[in-house]
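Missing here: one protein chain of the complex. Every other protein chain is in place.
As written, the chain order gives the labels A and B, with residue 1 at the start of each chain.
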Amino acid sequence: MNDTLIADAADAQVRRTATVESAREASAIQMQGLHKRFGRDTVALDGVDLTIQAGEFFTLLGPSGCGKTTLLRILAGLEEADDGRLAIGGRDVTEVPPHRRSVNTVFQSYALFPHLSVRENLAFGLKMRGMPPEEREARVAKIAEFIQLGDLVDRRVDQLSGGQRQRIALARALVCEPDVLLLDEPLSALDAGLRSQLQVELLRVQKRLGMTFVFVTHDQQEAMVMSDRIAVLNGGVIQQVGAPREVYEHPANAFVARFMGHDNLYPVSARSGNRLTTPLGELIAEAPGEGGLLLIRPETLDLLPGEVVGDNHLPATVAERLYRGSHAEYRLEIGETTLQATLNNRGRRLPEVGDRVTVTVAPEDLATLSE
Amino acid sequence: MSYSGVVPSARSRAMVRESRHLLFTVAPGATWIVIFLVLPSAYLMGVAFMTNGPYGLPEMPLSLESFRRLAGFGFLGWSPGNLYTLLRSLWQTLVSTGLVVLVAYPIAYYITTCREKWRPIMLLLVVVPSWTNQVIRTFGWMNLLAPGTPLSELAEALGLISANMGLYPSNFAVTLGLVYNFLPFMVLPLYAAFEKLDTAQVEAAQDLYASPVRAFWHAVFPQTLPGLLAGIVLVAIPAFGMYVIPELLGGGKGMMLGNLVANQFAGASNWPLGAAGAILMLIATFVGLFAMRRIGKRLGGGEEVVI
Partner (left out) sequence: MRKRTLKRGLTAFWWLTLAFLYLPLAVVVLFSFNASNSAATFTGISLRWYHRLLGNEEILSAFANSMVLAIVSSVIALVIGCLIGYGMYRHRHRKLGWLIVLIYLPIVLPDIVFGISEMAFFVQVHRLTGLLQPGLPTMIIAHVTFQVPFVALIVYSRFVGLDPTLFEAAKDLYATPAKRAVHFMLPTIKPALISAFFLSFTLSVDDFVISFFTAGPESATLPIYIWGAIKKGVSPEINAIATLMIGAVAIAAIISLVFSRRRPA
């Protein structure tokens, strides 16, 4: 059992470039049956099986308390799983303590050592590994150039702003050239502008290094922007694993759908072939699936002025409109039921509150999912 | 797919590791305190229930003789001496604590009204005298209050003391010494309380109650109460057991419980009697601590009454 786990992981090795000339292998991660309880009653992880590919930007997404941080801490070795196995880069590390794992973490609070200068912070991991001083300095200089730290390296930690600390924390982890880099909500303490700027920077770094990144966040927008793949967690259980588009457009269940920001979920009360009966009326879906809930994404809807009759044409009243410049968000009423719609602002007339309109949706944009 | 064989051990191994770590870090200090303080205090408490031997050392059989002696019953029948000492200790504790509060309260408030950059210096000025040795501080008061000094002559001129007596040794000198000694212990917690004062509440009170006295009573005083209680604990408990100040400033008529106890171990040599006095002191200490905790908790400022 263990042997296959390790063999799988070894197969998944991919060449990657590193900050230094010598190219190293990126590492895959294999998790099997990970369980973790805190105290007697709190279940943090309830049987997690997951494979993260080498060189992937992988995101663990979920609300607070879903187990994503526990999972990350188990990867780092800061927490020990009660049950299950973990292999990184083809090596079983389930019981390896953090200081002997080639894994580094960018902490949410950055955790820069206050008694050390920025330069000493950057060199800390290398020093602990017993690297001679000249080599350490060379590596630190290289990473400083790579992350474009400029004169930040000569400052004291308490002279840094939040964004600067974040970049130092990233550099401190990267300079060790770990097999896997773990990031625990590293951008959550920053304001929106800086945040999106650092998202781009982080993504660029990951692509250039080809290193395996495991990123934890509760922000689905951030997850979609950055990830190659996303795992959505809830209650210590993985709900869905997939590429951002897959998770957003084809959520596996209602939890994932709601967490990705979808509100238009309607129970299917009856179906015959492609025809689904919902509180909105009868709708035709191209490939409806077997689920009992119909998901309608707001951006797939179109609004026609007046009443137009046809398949997938629903008469509605505009109850509310939020104008956002590039687009407008609508709350529509169809009988007793409300429906959210997003309309791109292409210069057409945007329906006003109180207008009678017709909502249309293409059959291929409709899908059902289970509760 | 099952690793049930390994399951419980991961958790229990971690627990064993943590427990060993706790033992390794805490055991030396805990053992030290147990051997060199808990054991001696327990022994002392035992001594109180033993009989005084011919050389002042405790002997068997067990008896309550020392408590009878403490209450004043001796070979020559009952005498009030020890009881006076007890009452004097209580009285001195109450008076000096009260006076310390009266001086410290305005001082602590005054420091918070001053500019922020001066406050640490002002606090330091209040605290520094207490860094010097207690014996030296008390010696300073002996110099100030001795017969023939300006203060003594002033008191003489005012008719407060008779000629050539000097202000020391006396009960007054002991009170003064206690107030002097414990003032910083009251200023510090009160200052902390004043610094945290919610000024919005004070302003609201000035709005609602108009008179400054009532505003103070309803808005300021309750907020400083936790600091006040902490200060009272820090002052009253050590004051009750004070040895040096009454010994140097009090003379024979200024003796307090601490002197009674100490004398049984030094000159008079009656360990059981001294130990009985020590038990009394311990009871007073723990009752005082407990009472303050209770009051503090009821006020909702419990965590600040921790010493």
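Quick note on the criterion: a contact is a pair of C-beta atoms (placed from the backbone, for glycine too) under 8 Å apart; a residue touches a chain by one contact, two chains touch by 3 or more.
Nothing here was measured: the structure is a model prediction, and the numbers come from that model.
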| note | From B:N143, B:S162 or B:T199, the answer for touching the chain not displayed is B:N143
| query | Any idea which of B:F67, B:F172 or B:Y243 touches the chain not displayed? | reply | B:Y243
| remark: Sole touch to the unshown chain from B:G29, B:P61 or B:G159: residue B:G29
| request: Against the chain that's been left off, what residues of chain B make contact? List them. | output: 18, 21-22, 24-26, 28-30, 32-34, 36-41, 43-44, 47, 103, 106-107, 109-110, 113, 120-122, 124-126, 128-129, 131-137, 139-144, 146-149, 180, 183, 212, 237-238, 240-241, 243-244, 248, 258, 261-262, 265, 271, 274-275, 278, 281-282, 285, 289, 307
| Which parts of chain A are in contact with the chain that was left out? | 76-78, 97-100, 103-105, 107-109, 111-116, 124-125, 127-129, 172-173, 176
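The rule is short, and it goes like this: only the chains that are shown with their structure count from here on.
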| Averaged-CA centre spacing for the pair chain B and chain A, given as whole angstrom | 59
